[in-house]
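First the structure, in the form of structure tokens, and then the observations on it.
Only one protein chain is missing from this complex, and each of the others stays in its spot.
Here the chain labels run A and B in written order, and each chain numbers its own residues starting at 1.
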Amino acid sequence: MPNLCSMIPTQKPKSTYLNQVGESYKTRLRGLSTYGILLAFIAICIVLALITPRFLTISNLTIVLTQVSINALLAFGVTFVIITGGIDLSIGSMVAVTGVVAAMFAHPDTYPVGVPLLMGLLTGLLFGAFNGLVITRSKVHPFIVTLGTMTMGRGLALILSKGRPISNLSDEFNFIGGGQVLGIPMPIIILIVFFIICSVLLQKTVLGRYMYAVGGNEQAARASGISLNKVKMVVYTLCGGLAGLAGIVLTSRITTGQPNAGAGFELDAIAAAIIGGTSTSGGTGTMTGTLIGALLIGVISNGLDLLNVTSYYQQVVMGIIIIGAVVLDSWNQNRNK
Amino acid sequence: MMKSVTLLSSLVFMAILHMGCNQGSSSEQGQNSEGKKLVVGATMLSMQNEFIVNVADEMEKKANESNVELIVVDAERSPLKQVEQVESFIAQKVDAIILNPCEVEASSPAVTKAMAAKIPIINVNSATSAKPTAFVGSDDVESGRIAMKYIAEKLGGKGNVVMMHGLMGQAAQIQREQGAQEILKQYPNMKLLAHQTAGWDRAKGMALMENWIQSYGNQINAVFAQNDEMGMGAVKALTDAGLKNKVIVVSIDAIPDALQAVKKGTLDATVFQNAQQQGSKAIETAIRIAKGESYEKETLIPFQLVTKENLAKFLN
């Protein structure tokens, strides 16, 4: 077989690059689980479009995207965590805490809209950093740690709000989740912007590469001079930040800070990541996959609503899809062995 | 690392301070223990539920006034936990127990155990299958009737309705649906276009309404949401879609947010369940029983429809 690399000095870099792109594209397609889930997603969209004419309309797709945005933001964060081989169960509670904190600063004629935004995000980042700190210092499994902070977070949200929703928020704040720019709802814009940021972070930065390395083989990553604690700290903090953002969008969308918001959101987010091909054993996963996973969940829930299917069946369908995705993942892993 | 912890705690602290400034400090329980003071134990369905919090607050207020010691615990929606809490009340030999049941069946052992220990037990807000010493609350079926009746009258007995359920299988969901269905049967020209759960949740209610708008567009004439949270979500979705002035939205509970919405005219009506009265009547009944005075076996506090016309007396 001709050695691709020995050709470098004799060939113009450009053509080598085309080679590279072509090859990496192929490798990406070979990641069966992502590819498979994309096909499944397209298939489900086609089926829904055939069954109900109301599905494939601009207005309905806009609504699906808006509804998906919160889960997708959470799923992006948890994808980082799962890629490093960890898990974060506290994101749902973080949505509540950050939402409540943001709402407390978002009453009309109190602070400029930047303050609730900043406070919400900061709360999320600090909460996430706290997770990271406990996980890296204590060496207790992240599942246990974040199970604890999940309960803590819920309690914190209730304490801060005294168990009552915080309403009467400023129009500027409500614009974040309810406004539109050039006819596009703000949540969709936020979703796209953060999808790009997270993708670049994961694929193009040193940090992103380190995440894959830590999740793929922690000891080998350490022996390669990667600080495990640093990577984990960053990952949980990032996850917290994205949960904070999701909390702000949710609060703004429903125009209330609710202490019981976000209950069970962590499961949807983790499901989106797993459906999208992120392996629960760490080391693999992409933001594109996670986005497709979140879209799949959103489209199914929207489609079943359009078809007026009872929620009992909706839950069954969602469960089947999650199990299907995990089975696909484990097949894929066995095939790679 | 320590820095971030300090920052987090100071942030939380700031937030608490901030809240304090806005709403005024909460009343403290100044209790002086002299003489033979009555002790009442209360286990509440969930202190994450605004209505229940209101009932509990009113109970504490009333207990303070009557110089009774009140222990309030949160069952966090777990019937098992609730039974255990009642067991611990029995062990503490309280003078009376107030039970805000999580479940019709699963919370019944709590009642049976208290009765067996000869400690009076008062159910507040909802029922258990085992019969307690006394019951204070409202009939949830009635609230469904009131809400749907209002819709029927507004639509002139003709039109398409959608209904948002609470968490399926809970007593409030079952009874509110039952009431609504009773009324719908009386109006053959009213059609239940779709019904679906939104889990008592505002964001879910909003998403469900958005999907219904896609599905049925202009055909929807009215929305009945089984609680205000979902109702507020529906209002938000309808407003965003520019349909609010064409669709009637009615929900139940009369939480402050909903009252504000009725005032603004975005929510057409809500149904007031009197938390204050439920709370104070529960304590009153408990004291009467404990002191051996005569008491009402069943105190039913009526629901009231809240519309723009009579809003004033519910806003304070």
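To be clear about the criterion, a residue touches a chain if its C-beta (ideal position, glycine included) is under 8 Å from a C-beta of that chain, and two chains touch if they have at least 3 such contacts.
The rule is simple: contacts and distances are computed from a predicted model.
Taken from the listed names "2-oxoacid:acceptor oxidoreductase family protein", "Sugar ABC transporter ATP-binding protein", "Nitrate reductase" or "Spore germination protein KC", the protein name that UniProt assigns to the chain not shown is "Sugar ABC transporter ATP-binding protein". For the chain that does not appear, the touching partners among the shown chains are A. Of the candidate positions A:57, A:138, A:224 or A:315, contact with the hidden chain is made by A:224. Among A:103, A:145, A:213 or A:299, only A:213 touches the chain left out of the display. Touching residues on chain A toward the chain that is not drawn are 1, 3-6, 8, 13, 16-17, 20, 23-24, 26-27, 200, 204-207, 209-210, 212-213, 216-217, 219-227, 283-284, 336-337.
Here is the rule we use: only the chains that are shown with their structure count from here on.
In this assembly, the C-alpha centroid of chain A lies 34 Å from the C-alpha centroid of chain B. Contacts from chain A toward chain B in the complex involve residues 52, 54, 57, 59-60, 63, 66-67, 70, 101, 104-105, 107, 119, 122-123, 126-127, 129-130, 133, 137, 156, 158-165, 167-168, 178, 250, 253-256, 258-261, 301-302, 305-306, 308, 310-312. On the side of chain B, the complex with chain A involves touching residues 1, 4-5, 7-8, 11-12, 15-16, 18-19, 22-23, 26, 47-48, 50, 53, 168, 194, 196-197, 201-203, 206-208, 210-212, 214-215, 229, 232-233, 236, 240, 255-257, 260.
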